[in-house]
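I have a structure I would like to understand better, so I am pasting it below and will then ask my questions one at a time.
Only one protein chain is missing; all other protein chains are in place.
Letters A, B and C mark the chains in the order given here, with residues in each chain numbered from 1 onward.
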Amino acid sequence: MTAPLARIEHLRITATGDDGREIVIVPDATLSVAPGEVLALIGESGSGKTTIALSLMGYARPGCHIAGGEIEVAGIRLDGADADTLRGLRGRTVAYVAQSAAAAFNPSLTIMAQVIEPALIHGTLDRAAAEEKAKALFRRLALPDPDGVGARYPHQVSGGQLQRLMAAMALITDPKLVIFDEPTTALDVTTQIEVLKAFKDAVRDLGTTAVYVTHDLSVVAQIADRIAVLRGGEVQELGPTDQILFAPRHDYSRALVAAAAPRAPAVAPALVDDRPLLELWGVVAGYGGTNHDGTPRTRILDGIDVSIRRGQVLGVIGESGCGKSTLARVAAGLHPPTAGRILLDGRPLSPIVRRRSRDELRRVQMVFQSADTALNPAVRVGAAIARPLAFYHGLDRRSARAEVARLLDLVRLPAALAGRLPGELSGGQKQRVNLARALAARPDLLLCDEVTSALDPVVAEAVLDLLIELRRELGLAYMFITHDLEIVRAISDDVLVLYAGRVAERVTRDGLGHGAHHPYTRLLTASVPELRPGWLEETPARDAGAAGGARMRAQGCSFQPRCPMAIDACAAEMPPMLIEDDRRVFCHRSVEMLTPA
Amino acid sequence: MRGLGPSGRIGLVLVALWLAVALVGPAIAPHGVGEVVDLDVFGGISRAFPLGTDYLGRDMLSRLLVGARYTVFVAFVATAIAAATGILLGLAAAAGGWIDVLLSRAFDIVIAIPSLMFALVVIAATGASIPVLIGTLAVIYTPGAFRTARSLAMGVMALDFVAAARARGERLPYIVVREVLPNVTGPLAADFGLRFVFVVLLLSGLSFLGLGVQPPQADLGALVRENIAGLGFGAAAVLFPAVAIASLTIGMNLLIDSLPGRRRR
Amino acid sequence: MTVPPLVSLTARRIGASLITLFFVSLAVFGIAQLMEGDVAEAILGQSATPEALAGLRAAMHLDQPAWARYLDWAGGVLVGDPGRSLITGLPVWEMIAARLGNSLTLAGLTALVSVPLALLLGIVAAVKRGTAFDRAISIATIGVVSVPEFLIATLAVMLFAVTLRWLPALSSTRDVHSMWDLLRVFALPVFSLACFVMAQMVRMTRAAVIDALDTSYAEAARLKGCSPARVVLRHALPNAVGPIANAIALSLSTLLGGVIVVEIIFNYPGVARLMVDAVATRDLPLVQTVAIIFCIAYLLLVTTADVVAILANPRLRHR
Partner (left out) sequence: GFEPAKPEPAGGRLRVAVAVSSTADTMDPARQTVVTDFCRCAMVYDGLTRLDAQFRPEPALAEAIETADARDWSIRLRKGVRFHDGSPLTVADVVYSLRRHLDPGVGSKARVFAEQFASVVADGPDRVRVVLKSPNADLPTILGIQQFQIIRDGTREFHRPIGTGPMRMIEFAPGVRSIAARFDDYWRGPVRLGEVELFAIPDDSARINALLSGDVDLIHAINPRMARHLTGAGFELLETKSSGYTNLIVRVDRAPGNNPDFVAGMKLLLDRETMRTAIFRGYATIGNDQPIAPTNPYYDPSVPQRPFDPERARFHFRRAGLIGAQVPIVTSTAADKSDDMAVLIQDAGRRAGIDFDIRRVPSDGYWTNSWMKVPLGFGNTNPRPTADISFTQFFASDAAWNESGWRNARFDRLLVEARGETDEARRKSLYGEMQHLVHDHAGVGIPLFLSLLDAHSPRVKGLRPMPQGGLMGFDFAAHVWLEGA
């Protein structure tokens, strides 16, 4: 084996808590990356993946510091290196693609200025050459409008595109090592597939060495040469991809892989009854105020009908920006629709949260998509969970404390976390605190907006088990928003497919695997990565046109520009509803045409 | 105390010192505040008069010991009232809607009324007393606190955890006090420290107008002001009250800056 | 780049400001009515016998009802003629114009000196937060504002004008014939004023820059290999412009009306003293007009700050 490009030995990273206590995040980690290989760091959320990845740049997040061990990249020792050395190295020898590209782009600079900045700082290229190279990278990363995208500001570009732009920024200096930190976690499958494809091609073509952080084994299978399995800041197992995925040795690795295997669908409980619990009829909603005729300036949801019965799980899927979260916010009363009615138990439910009774509010709870911002950074975890207990159920402080501990345990979090502030949790931990808070209200309906997106398979499975159990025991109903089709298949009774703010299809879980489907549903199902190296190269979905930035069209089918089966009518007229016993599909083509051969 | 860090501890000591002076100062003052004890004026530091004498030949140490409580308490209470009202209304306004429009306009108007006119009208309408002085100071400085709190809270109000609280059915007071406030305490505390300084200074101006602290008593700022004639001789009577103000306000700000929870900043 | 949102927003702000101005004029007029005494009493002073007062009041048309006087004045302001001073008989606008120029000069020069300096200090303190340097700046800014401004100004005069004789003790714009004169004449008042206004700007700049430095994009910039200076200037600062502009606007708004001490000590004929004189003599047309001008200045600054904040934020700039 050649000399490693990067190695970490006996790395120890600690953080200082708010009260001055020292918290060990990474006790003792050792690993190395050979030139030209892609090493994946996998492990549960909070296991120190991001922390270790960042240490390869000689960097520790605020509040943390590198307390011991050796770090060497491209022959340079980073532990204890002076600021100049590190500055020369970062962005030049080692480049970083952040977990959330949206947050890592400076909102007030143009994309081009930020992408070429590393090249300019390190003097590898002059401005003109750098811009040329950036455009070439944009093209290689399959970004739409590669010549013009640079002039835009970050908020004018979709999340998936930003992730690729961030990769372009990392690659512009031809670094020896690129670190990808969960670059596709927040993306829907159709976008994810594109990003993955782009990364893989780039890494291969440029011969770059990469460290790829993720908790998604299917993604790992596509991209990694070797895998390091992390837990509690320690490397549990390190080996080639095939070995870890198909012959894991360590117990934890085995659990991880087992959890990633397709789940048996949950059995619908007896409690499901036919009375609808929540109904939305003809909902129209949008942002940016209303026009004179009362329609929203930017229409995000258009004519949505949804109904959820008691104890039923409705999965909602669709690509990023299609309006899934908006739908949940409408149901929660946070975003009054401009048209349409909401019913709870058949009785009208006010579209405005302020006009709803406390009991109505309790019965419909929402788990917010961004765990980060949905928790008050100044309120301790315990207090956050205790608030609904006091608010809806009038629990006193003492009984609330016991209940908080129980809830934390339900979502597989240690009771000690109750004393922490949200800033001291990892992404997945925050997500589960959010869930626990919603459960504390003892609702009838839970609006779950991407509750497992940041969780590793083991914990995600535990959380899903919990949800299914609650449904069985208490008859809890869910609107389950996700981009993970695997999960939708496993947990929902019905699936609602949204495209650009309109319903493309509603189908039962059992109907999902066969029969007639909207072309978009088909694209989605084909895009779910499989736990099988080489899938990425074979899947037909990889050539399905640019994802992201889908716009609702005033007339006609919004999917028409991307649709392989589009006919003239698609552009001009609203698609009709095709009804089969277990599905409703909104499409101009006939059921026969939509049924795969 | 341990969590404060060295500068915070210095601040705490200074503030505690002035608090002690404010509390027991009048009891330990060696002479009466209005008593002329020295036939010469602007006397220097001496055994009999450790801080010299003032423009009428009164003992500076006694005047400082007795006067400190006005600056410490009046300024503090006035700032606290201004901050409390300004912050609460500012937070409420951050929720938007007609409350915001109403409050913002109202405070713009208050800002626009010249404080001299305002003070004169207050004196004419209510007469002079310490509560009126405190009220006047508070009214003059509330709009500033309001604007600061509002702009800080606007950012927080847009965040998801506020939406979460709304979805739970929380009322505006709870949202404002329990969800938003804890997230802006740092900058608000810093603002409080600065506002306290301004109030200390304005206090001396208003008591000079006749709006509260009456002779022979004088707050620290007024002590500087009334002895300014001694500046030409480098009189101790100007120097010490000025140093007193600076040490009090600096101490206060050091303490505020190092309060727990703000250290990370 | 699409301009309309900016234009409409600015237009809305201006509309709101006009309404505010109307209420301010009402409030100022109302407060003025509440003040004890009137201009006749002020003119006659000790010699104000009842019949002398009545005679003078009638001669000045003060016996008209309040609303008539308000309409008279407000109507005049609307057409750009706020009437004549009751004391001097000169047109109010003429009396204000000369002094407003002076005040704006002084305020402008002070802004020119204090804003860049405050930004510099605030930024450096933010970058070096928690260090001795940061603490020193914080103590110094608080220490300087906490010294009463009349003391600072007088000390400065005693040092630079009386003892060293480098600078004049008085600031008279009439004596300015060259750039050098300008520097000499304004050095001391600008210094005194800068001490007073800088604290707030320094503190806000520091806080805003720290906020911006704590973001993921600042972290990302560091991970690109940006130098600390570049992280601050190129990445943090543009995002901190909003709050900083607001603090600058608030600080500067005190420069017109709140500088009475400096105007007195340097014998500088500005609007602040005009205002105090006018209040003392109950010259209401003058008082009201100056108050409105202060208010306009305030609204102008605050609105400018808002617009700057919008311009600095592409999210608001391009919808």
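Here is the rule we go by: contacts are C-beta pairs under 8 Å (C-beta built on N, C-alpha and C of every residue); 3 or more make two chains touch, one makes a residue touch a chain.
What you see is a predicted model; the values in this text were computed from it and never measured.
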The chain left out of view makes contact with B, C
Cross-chain touch to the chain not pictured, restricted to C:S17, C:T154 or C:T289, is C:T154
Considering the complete complex, of B:L19, B:A229, B:V243 or B:L259, the missing chain is touched by B:A229
Contacting the left-out chain: of C:W73, C:Y217, C:F266 or C:Y298, that is C:F266
Even though one chain is not shown, chain C touches it at residues 35-37, 40-49, 51-52, 54-56, 58-60, 85, 87-90, 95, 98-99, 150, 154, 157-158, 161-162, 165, 167-170, 175, 177, 181, 184-185, 264-267, 269, 273-274, 277-281, 283, 286
Those residues of chain B that touch the unshown chain are 32, 34-36, 39, 41-42, 55-57, 120, 123-124, 128, 207-210, 214-216, 228-233
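Following the convention adopted for this analysis, only the chains that are shown with their structure count from here on.
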Per the C-alpha centroid definition, the whole-Å distance linking chain B and chain C comes out as 21
Expressed in whole Å, how far the mean CA point of chain A lies from that of chain B is 50
The positions of chain B in contact with two or more other chains are none
In their shared complex, chain A is touched by residues of chain B numbered 3, 159-161, 163-164, 166-170, 178-179, 182-183, 185, 260-261, 264
Residue set of chain B touching chain C in the complex reads 7, 105, 108-109, 111-114, 116-118, 120-121, 124-125, 144, 147, 151, 186-187, 190, 193-194, 197-198, 200-201, 204, 221, 224-225, 228, 231-232, 238, 242, 245-246, 248-250, 253-254, 257, 263, 265
Per the touch rule above, chain A residues touching chain B in the complex are 18-20, 62-63, 329, 332-334, 353-354, 356, 358, 361-362, 365-366, 368, 370, 373-379, 387-388, 391, 437, 441
